[in-house]
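Every protein chain of the complex appears in place save one, which is left out.
Here is subunit A:
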């Protein structure tokens, strides 16, 4: 039986503002973190998530149920730019959970709890069918948020997705995951969590008309208190240091010298 057209497919896409991957990062003099006074942009894996949500809408045949894409971010006031990018790429609405500029970066558990709170708020209306997010953020590389949301909500999860096939009639999705030695396909029922891998898609450019439209799209502002969550860190960062500098190689004059050097470095013939 076809679902009635009035019913929306609701996709929630959490995105994170992170130091751009093209920026050469520097450890701050206090060794507590990296210099954040650099170019930021949307975490690339989240960008892939936004793109996939938009493509899901574009792939659906005309006349099928409408798709609503909500972009969500938790971060300082500047994170609004990241939401505008998501809106320009095709998200319909956005939610900004604002934290002070000076607040420590939220950790995966706090983020997952906030996302759960938002999903529960949504329940009285239409309910979220699918959360698509990056498999990890490139700043802290923790890679836990998606799995934690699934755990907290008791939803199915398909992580590291490289292909998503939706079946709206049966309310499930077949997701291809890249694993060691091949591809794995899993079928997940709605509602579900999907985390994106690099090869899922290549995000589009934001077109000018869409950038202009994005400015007029609604952004709901919330505080952690509105959601009844706290982003108090559970981890303590002891020290951040740069990897040791690479020392240059040297030229040897003869094979004997090479063998000697290898021996001195602890390499011995088996």
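Going forward, a contact is a pair of C-beta atoms (placed from the backbone, for glycine too) under 8 Å apart; a residue touches a chain by one contact, two chains touch by 3 or more; residues count from 1.
We take it that contacts and distances are computed from a predicted model.
K.L.:
Unshown chain, UniProt name, "GPI transamidase component GAA1", "8596_t:CDS:1", "FAD-binding domain-containing protein" or "Ribonuclease P protein subunit p40-like"?
P.N.:
The chain we cannot see is recorded in UniProt as "FAD-binding domain-containing protein".
K.L.:
Of A:80, A:142 or A:211, which residue touches the hidden chain?
P.N.:
A:211
K.L.:
For the chain that's not shown, point to the residue among A:41, A:64, A:93 or A:172 touching it.
P.N.:
Selected residue, touching the omitted chain: A:41.
K.L.:
Identify the residues of subunit A touching the omitted chain, counting contacts across the whole complex.
P.N.:
20-23, 39, 41-42, 44, 85, 88, 202, 204-209, 211-212
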